[in-house]
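Comments concern the structure below.
The complex appears here minus one protein chain, its other protein chains still in place.
Letters A and B mark the chains in the order given here, with residues in each chain numbered from 1 onward.
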Amino acid sequence: MQPNSTPALTEAETILGGALPHRRMEAWKWTDVRASLRQKQGLTNICTPEISVPEGIIVSRETIPAESTVMGAFAARFVTDCIVISTPENYKSDQPIRISGLGNGHARILIKLAKGAELSVVETHESDTASFINLDMQFDISEGAKLTRTIFHADHTDTTRIASSRINVQTDGEITQHMLSFGAGLSRFETRLTAQGKNVKVDIHGAYLLDEKRHVDMTSHIDLIDENAQIRQSVKGVITDKARGVFQGKFHVHRRAQFTDAEMRHDALMLSDTCEVRAKPELEIYADDVACAHGNTVGALDESALFYMRQRGIPASQARALLTQAFVAQAFESMADNTEFMTRISNWLEQRL
Amino acid sequence: MAEIKTIAKDAIVTETVKGVEALEADKYKYGFESDIEQEFAPKGLNEDIVRFISAKKDEPDWMLEWRLDAYARWLTMKEPTWAMVDYPEIDYQDSYYYAAPKSDKDGPKSLDEVDPDLLEVYAKLGIPLREQEVLAGVQGAPRVAVDAVFDSVSVVTTFKEELAKVGVIFCPLSEAVKNHPELVRKYLGTVVPPTDNFFATLNTAVFSEGSFVYIPPGVRCPMELSTYFRMNAQGTGQFERTLIIADKGSYVSYLEGCTAPMRDENQLHAAVVELIVLEDAEIKYSTVQNWWPGDAEGKGGVYNFVTKRADCRGKNSKVSWTQVETGSAITWKYPSCILRGDGSSGEFYSIAITNGFQQADTGTKMIHLGKNTRSRIISKGISAGKSNQTYRGLVSAHKKATGARNFTQCDSLLIGDQCGAHTVPYIESNTPSAQFEHEATTSKLSEEQLFYCRQRGLSEEDAVALLVNGFCRDVLQNLPMEFAVEAQKLVAISLEGSVG
Partner (left out) sequence: MLKINNLTATVNDGAQTILNGLSLHIPAGEVHAIMGPNGAGKSTLSYVLTGKDGYDVTDGSVEYLGQDLLAMQPEERATAGMFLSFQYPLEIPGVPTMTFLRTALNAQRKSRGDKPMSAPDFLKKAREIASDLKIKPDMLKRPLNVGFSGGEKKRMEIFQMMMLEPKMIIMDETDSGLDVDALRIVADGVNALRGPERAMLIITHYQRLLDYIVPDRVHVLADGKIVASGDADFAKKLEAEGYDAYAA
């Protein structure tokens, strides 16, 4: 990189007055949005998501101030009336909210769970053609409320997708999130979660399987403000061809957040000589009576396990697929029903291994 | 061998406890001022100061040019802000960049010529390096060759002749520039280039002393080499530069110790250490750093901004960094390994203890470039008082680094609820055959263990020192014996007042 050469401004940069994230920003060093948007059209499009809700859920549009994140502010510039989905107190349903049609443009969605409500949200992030999507979501989880969030992501190889979620959880609130991503030309799923109250429980798991030149960035920043939070995070990556997987995780345990019990894991399997993995599992801890751990592994399939399976007569390709599937499945162990995810994963593996 | 070690470690535990008692009255043992006349360059930094330092050192033109280039580059650079440390803006014009004990003007030719006051300084320093005994040639003193650097000038290098017999060169860097220019020109600045980072570039422009070591092919250095740094003069910065070359098949163990007196103002320390390891050679580099950390209110203390890097150039070369960091108000330090040679390996063993208002951002980089390269990182961080500590590390594998392996273990311990412990690892892999494994934990000192120790009669502070030493054991075992003793004492001293 020439220090003196000024790269040509992209359309996005022009619109944002140069505030687009760039690789010299610590949080964006491995995800070059700027480069991916250089050719992109339709940066000012507005997206109309398809949302189906079970009975008793209220959907409205409200003017909500822009988020503090750069990409959130970018969305707010074009989408002034945010979609607001709210539940009554103690709401329960066996039907989920389904959100899809997130294939092009900016969108803003706020989901509010009132006290004691239990809600399940199923999101599908897909695009058939090269496009730009910038989704800004917010979840407010009130006292004792429980959110179950399931995210499926598969994009066109030239799509750029940024999906930011801001999640606030009050005392006794819970969130269980599972995400399966097959990537995009460039994509980033950023979760900023703040556990405001006591006894918050967070399970936030995901897997990415990437081929060709796909890129996915799973970034999460979890702030624990008060006592007795329990966090489990596990992300599994499978990367082949020239794809790149990025994991950035952070637990920030504030001084008052005593008795925090937090574990973070990221494990990536590299299946080709040209793929890349970047990981930054981070802990920032100011409370002393806590148990926090994180682990990270990157490498190829375990050769001895492969040999063991072949010694029992399983062909190499099948053994590889079985081991890889078992590896990914660990991210979805805590899911109530993971059959759909597992079917998609085995299809993906069958076509590529 | 193992048995001897165990006995020694038990002795260490006793010594640790005694150490705490002995030092209760005098929290920072090394905080006395030596009353020695100083010769200063004028305060501030400009091209003339750079020329002044170079002239004082009687340097050749190429050296002066190198410094001036670095200075010009430094003027265009910004101080890094990414580390998790917070300190008021440094006024680089408010510091002295050169201070020399006056009586040392012509350089001591033998021990007899060393200023007796200076010898007394070393006598007072006592435990850490026993250099006073070494300097005085006391029989039975540890056979450690010492290069002692006092502010900006190297005062004495011991055992020089004995080392020369096997071809080992161990001398002040300024002397090496004169006597071995071909070696210095070939290697200086090749691991940490003059443009590397803000502090390294500053060092390149104004470094005034440091040590030079060359181990010829096939030679196993017959004794530990050691450099002892001390900042004495008020308002001075210390900018030493160390260059160690281990030629093919050679081995050297090197130890660096640092202290500074108590002062109200902050003293700046920006050092550069370059290690070059050729085929089948090995360097073991240990540091015991206890610069003045500032007083109980967080006033004063050393700003320690250090660039240390090893280049494993040859096949099967090996570097091992071991550090015990208990001092300084601010620490910014990442001893790193470039694993270029096939089969080369790098190790980083670290104990960092912060107390009071100390802030440390330290770790390592293991850059795997060659095939079948190995690295191992064991980091133990202990935060107490109102201090904050960050482990920051990078492990990366180039596409060609097939068969690379890394194992990282980072453990943090928090003592008290006013401190912070942070872990920021970066992992970058570009080849599937590299196997990287990272584990980290953060916890508090076990109440049960503490109680158990106290039930057996240990005071709370002794119990803490004992348990923390246990927590650090993996790393302490990698220190040369006599320094392990000192390191254990430092652990105890550094944690004083952290409980109760």
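Here is the rule we go by: a contact is a pair of C-beta atoms (placed from the backbone, for glycine too) under 8 Å apart; a residue touches a chain by one contact, two chains touch by 3 or more.
Just so it is clear, the model here is predicted, and its values are computed rather than measured.
Partners of the chain left out, restricted to shown chains and counted across the full complex, are A. For the chain left out of this panel, the touching residue among A:Thr63, A:Ser304 or A:Thr339 is A:Ser304. Contact with the omitted chain, checked across A:Thr129, A:Gln318 or A:Ser334, is made by A:Gln318.
Within the full complex, the residue among A:Phe189, A:Phe251, A:Phe327 or A:Phe341 touching the omitted chain is A:Phe327. Mapped onto subunit A, the interface with the missing chain covers residues 302-305, 307-316, 318-319, 322-323, 325-327, 329-330.
We adopt the following convention: only the chains that are shown with their structure count from here on.
Here the spacing of subunit A and subunit B, counted between their Cα centres, is 41 Å. Partner subunit A is touched in their complex by these residues of subunit B: 82, 84, 399, 412, 414-444.
Against subunit B, the residues of subunit A that register as touching in their complex are 26, 255, 258, 268, 270-300.
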